[in-house]
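Have a look at this one.
Note that one protein chain of the assembly has been removed; the remaining protein chains are unaltered in position.
Per-chain numbering from 1; labels A, B, C and D assigned in written order.
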Amino acid sequence: MDLLLNHFWEFTITGLAFGAVYALIALGYTLVYGVLRLINFAHSEVFMWGSFAAVWVLTALGASKASGLGVVGFLVIGFAAAMVTSALVALGLEFVAYRPLRKRNSPPLIALISAIGASFVLSEAMGLRDKPFKWFGLDTDLASYVGRPREASPLPLNIDTVRLFRVFDYRVSNIDLIVLGSAIVMMVILDQFVKRSRLGRGIRAVAQDPEAAALMGVNRDRVIRLTFVIGGAMAGAAAMMYLLKIGVTRYNAGFLLGVKAFTAAVLGGIGNLRGALLGGFVLGVAESYGSAIFGSNWKDVVAFTLLVVILLFRPTGLLGESLGKARA
Amino acid sequence: MLLEVDDLCVNYGRIEAIRNVSFTVGEGEVVTLIGANGAGKTTTMKTVSGLRPVRQGSIRFEGQDITAVPAHERPVLGIAQSPEGRGCFVGMTVQENLDMGAYARPDRRSPKIGEDRDRVFGLFPRLAERRTQVAGTMSGGEQQMLAIGRALMANPKLLLLDEPSMGLAPKLIQQIFDIITEINQQGTTVLLVEQNAAQALKRAHRAYILETGEIVREGSGEELANDPAVKAAYLGGDI
Amino acid sequence: MNAVSSFFHGIGDRFRALPRWAKIVLAIAAAVIVYLLPIINPPLITTTDSDFGAVLFLCALYALVAIGLNIVIGYAGLLDLGYIGFFAIGAFTVGILGSNHAKLPLLLCIPIAMVVTLVSGIVLGAPTLRVRGDYLAIVTLGFGEIVRLILVNADSLTGGSRGISNIPTPPDLDLFGIPHLVWDGFVAKVDLSNQTRFLQFGVTDSIPYYWLALTLVFIVLFLDWRMQNSRVGRAWEATREDEDAAELMGVPTFRFKLLAFATGAAIGGLSGALFATKQQFINPDNFTILYSVLFVAMVVVGGQGNRWGVVVAAALLTWAPEKFRFLADARFLLFGLALMALAIFRPQGLMPPRRSVRAKKAAEQEPDQLDVEGAARV
Amino acid sequence: MSDTAPTPDQHDSAKETRGTRVDDDTVLAPDTEATPDTSVDISVDEVADLPKGKMLEVEDVTLRFGGVTALDGVSFHINTGEILGLIGPNGAGKTTCFNVMTGVYQPTSGGVRFMGEPLGKRQKFQITKLGIARTFQNIRLFHNMTALENVLVGADAHHSTGMFSALLRLPKHHAEESEGMDRAYELLKFMGLDKRADELARNLPYGDQRRLEIARALATNPKLLCLDEPAAGFNPAEKARLMELIQSIRDQGYTVLLIEHDMKLVMGVTDRIVVLEFGKKIAEGLPAEIQDNPAVIAAYLGVDEDAS
Partner (left out) sequence: GTTNDAGSGSGGKACDLKIGFFGALTGDAANLGINIKNGAELAVTQYNEKHADCKVTLTSFDSQGDPSIAPGLAQKAVTDKKLVGIVGPAFSGESKAADPIFDKAGLNIITASATNPALSENGWKTFHRILGNDATQGPAAAKYIKDILKAQKVFVSDDTSEYGKGLADIVKKDLGSAVAGSDETAADGKQDDFSPTVTKAKASGATVFFYGGYYSNASKLVKQLKSGGFTGTFVAADGVKDDGFIKGAGAAAEGAILTCPCLPPDKAADFSAAYKKAYNSDPATYSAEAYDAANVFLAGIAAGKTSSADMNAFIASYSAKGVTKNVKFDAKGEPSEVSVWAYKVTGGKIVPDQEIK
């Protein structure tokens, strides 16, 4: 407890920074849940693929030797690579795993099975990426991309930690700033986009009554595709931030984070964009405080207990579902 | 002809809901479909608005074949529907629901939308009162008003109304039919499905009678209203 | 589209059409064959890269799990993503009472484990079952994780992530040996050098454990059938269909949901206890979320609500990765593909529940609904 | 406006034309539904022998949702054995009144007394067991259960088989199962649904679904049956038949509370009418009185009388 009080801002800011990662991933869960009422179990893999895209693109460009302004350039490239890749993977996922089910109007839980299957496929494919290269004898040439596929791949970008300014007793570093800053920028853009644009209303309309939405001229498939793309891009951004914070990624890096991010989405009120953001930050900070007080090994207990308690008192999350309920 | 439906067959799996249905709706007309429960009225409406796939036959709108046009593109062409069972967006407010009605309008950014909204609020003061109430918590009749208002917001060329009077109080039913006549006079074509056959026939230029999936009779509203067989079956005489 | 389900239903129909005595004879014959599977080692079915008896034990074990979870998901419609939590509590109750802190005999540990999980089901359910739908899924998921994490961290009680070993086995009843069959192509020979002692629960032979688990599966199936074909089963179904309407028709939905949850939990606890005694060693890593997810997959793939369906699916999903062990690394990828394919081609599950025999006619009259309604969707 | 419900012969002639092509001079009589058999005895002793007097009293009930006052000091009562109509403009608070009576909502102030006892904070299922059953404005059947099973769920309301009697197949289980089955078939026959007993509820035509809801509600052995717009979406002929049905339900000893916008039906079947507007009671009386009440005409009926 003393520890927390003495280093309050440090714990808060590190918590917020990781919370930002949760929040961005949570957006993907919430968006898809919003339109399809589906827990997109494979979203964590979308994130993971984004992280690899960043690693590979930066490796290919020789980012490890960069310094100074070059690093900034590579950062931008890394974000772009991860976001584009994740968006594409998400789109592909929708096309392969969910659209056929929708066309057959299958019961909601079966989509969960497809999602679980897709999640296995995406993460295992990454874990087996050496195989196809082996067949063509390329695995030694491409060792830095293929390597030992089950092992951690580091981000080849050396960013020296620079302490920039103080917040009370904590000196915020450039990495904190990049992570938090870009997360906030992205969230504001998305929030405005969804709120201001017709798309936002379209998404909600599809969620509430697909048939009536079609009667209003809402193209359900387009709305769904768009939500996957946006959710994917956000996961890609989160992937780059994750790399900046953790430094490495792996074929199974998504799973744990996915569970947490989904928790964050529910915490805030699933289907509610701002809820996802709030949920992400709350979870990140709660974990940070929790591990300060009880020790790092209790951090997940704190997170999940918080979730359960909040849902007991607010059964539809902190901000509630944006989708109201029909009455009796 | 604004709408030409030719030899339409629609199935629910093996069940044939409508068979070889052909009818037309001319520009500026009010046309009504009447028939008993399960006759296929709603199915016909849903097919015209694109929610049900066509097994056989064709639908033409303004001379263009729209049989294969997906539902969400039909509002752009100028078809709007107030569906059976209302289909309000239960989690959105009244105003948001109305705005959804204008979703596909090309002039959706113009101030015209505001005027139209005010017009709907004028027609249904209850909606104006409850502008920010979540639609899911509105009473049955209020939701019905909202569904009709929402369809009006689309400013369509062809308005499809599926049992607009269902769940409405007698006084309001009167009003709904007045509204239909009024907007028709302002140039909107209306295809109307009603259980309240007496009223519907009174307001319609022409009418079709649908029975177990087939059209069995057609004529002007007045003609059918005075046909003794129709009277006996649908106007219910005196209860 | 539904070759598989019509196959199963076909069998079901023929079976129902038989006279009573024939039914009994056939059922007994089928049961005997199932019991003797690991002795017969049928070619094509037997697993070459892992011990067939052990695989069958796992199949039976997870069938038990699936039956329990089917009550929760299939009957009562509660999406429970934390079922592994009950499994873990059952296993650790046995571990703690049988090995770690006391040395109670297994036959005492198992009922205690069931009671403990039943109670924990009620304790968890009472507050959380007021949360609805997918929120319940995440609350239960959280619960499952909390259980695991507490097992990790409550070091002194559970041994933390270092686990508990030397879990007691069921008492032996060593009566006689049963020789196995070996196959030369499709010719069977008796292999006297390879015998299973009846009933010796050792580490080298999993078959007695399989028999134990299988017997429990049959018992639980029977009880499950009785439960579902009664007022209780109807109340669950009504609750699942429309909770408010059910309540207004006089169904105390909360009580019935709790009943489903607690019953499911107790069966989960029983499975966990079996797992612990067979495995001899347990640690919290045996009980990760992934298992919860797989359990749900078993129920959904089997056809939620169909007890035979979920049993078949559980056995299949357990057996397949073992059978295809030679695919080594790639088998999880293929497993994922298989799940996706199943979802796409059998959206109602392997054996969709037949609501009741009487509902069948209605179901048959029902058109090929999927295609049409799907197309209607925009 | 005399009481001329269709005679049995009319039904038969309707039946004959079913499915046949209609020539110009045949009667258009598209009757695709089964015929209720109102001669079936569906009465229940405990219900039939109720003492006359006030069965249900709504006492000064107010209910607010945020800014909206859905009910504002509403009081009325229902006498045992009568059919009471509850009418009023859209959004007047009729459905909300049902919701208060069945425990869906707790009133902000005031309360409901049933058989002399306040309902208090009783839960929904407890109120059903006390003897109030209802149907819904938007049909809410258990769609994936058969018609019979739907009714059985209703009948289970007065059963008490629990897990143990079911597991052990105690005599109680068997007794209650067969009692429930008998009752269910009786009710289905009464509603004319016995031939469709094994069909899934969602596959029934709209009208049958409405009737099935009534059967399900009756299966709970209610003292008071509340119907929320049972005739919505019916054509005049169907409405006539429904009217007959409601009457015979009452004749078998049940008390009925009816919300309906169709004036012919309401005037034809009710003994007494209560009128709500903006959450307040504006009138109460015999159908004939209500029909001529200027306040009701202004608020609800409108001037053009044949608007039905």
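FYI, a residue touches a chain if its C-beta (ideal position, glycine included) is under 8 Å from a C-beta of that chain, and two chains touch if they have at least 3 such contacts.
Keep in mind that this is a model prediction, so the values were computed, not measured.
Q: In the complete complex, the chain left out here touches which of the visible ones?
A: A, C
Q: Can you work out which residue in A:11, A:79 or A:145 touches the chain that's missing from view?
A: With A:11, A:79 or A:145 as choices, the missing chain is touched by A:11.
Q: Pick from A:253, A:306 or A:319: which residue touches the chain that isn't shown?
A: The missing chain is touched by A:253.
Q: On chain A, where is the contact patch with the chain that was removed from view?
A: On the side of chain A, residues 3, 6-7, 10-11, 14-15, 17-18, 148, 150-152, 154, 158-159, 161, 163, 173, 175, 242, 245-248, 252-253, 256-257, 287-288, 291-292, 295-297, 299-300 touch the unshown chain.
Q: Footprint of the hidden chain on chain C, which residues?
A: So the residues of chain C touching the unseen chain are 50-51, 54, 152, 160-163, 165-166, 202-206, 279-283, 285-286, 329.
Everything below uses one rule, namely that only the chains that are shown with their structure count from here on.
Q: Looking at A-B and B-D, which one has the bigger number of contacting C-beta pairs?
A: B-D
Q: Which chain has its C-alpha centroid at the greatest distance from the C-alpha centroid of chain A?
A: For chain A, the chain whose C-alpha mean is farthest off is D.
Q: Just give me the whole-number Å value for how far the CA centre of chain A lies from that of chain D.
A: Going by mean C-alpha positions, chain A sits 51 Å from chain D.
Q: Hey, how far is the Cα centre of chain B from the one of chain D, in Å?
A: Whole-Å distance between the two chain centres: 29.
Q: Hey, what residues on chain B touch two or more of the other chains?
A: Each of 50-51, 70-72, 137 in chain B touches at least two other chains.
Q: Any chance you could list the residues of chain A touching two or more other chains?
A: Residues 211, 213-214, 219-220, 328.
Q: Going by the contact rule at the top, pick out the chain C residues touching chain D in the complex.
A: Touch list, chain C to chain D: 223, 226-227, 229-235, 237-238, 241-242, 244-253, 259, 263, 355-356, 358-363, 365-366.
Q: Looking at the complex, which residues from chain A come into contact with chain B?
A: My answer: residues 198, 201-202, 204-205, 207-209, 211-220, 321-327.
Q: Could you please specify the touching residues of chain B with respect to chain A in the complex?
A: The contact residues of chain B facing chain A are 49-51, 70-76, 80-81, 83, 87-92, 96, 99-101, 103-104, 108, 134-137, 150, 154.
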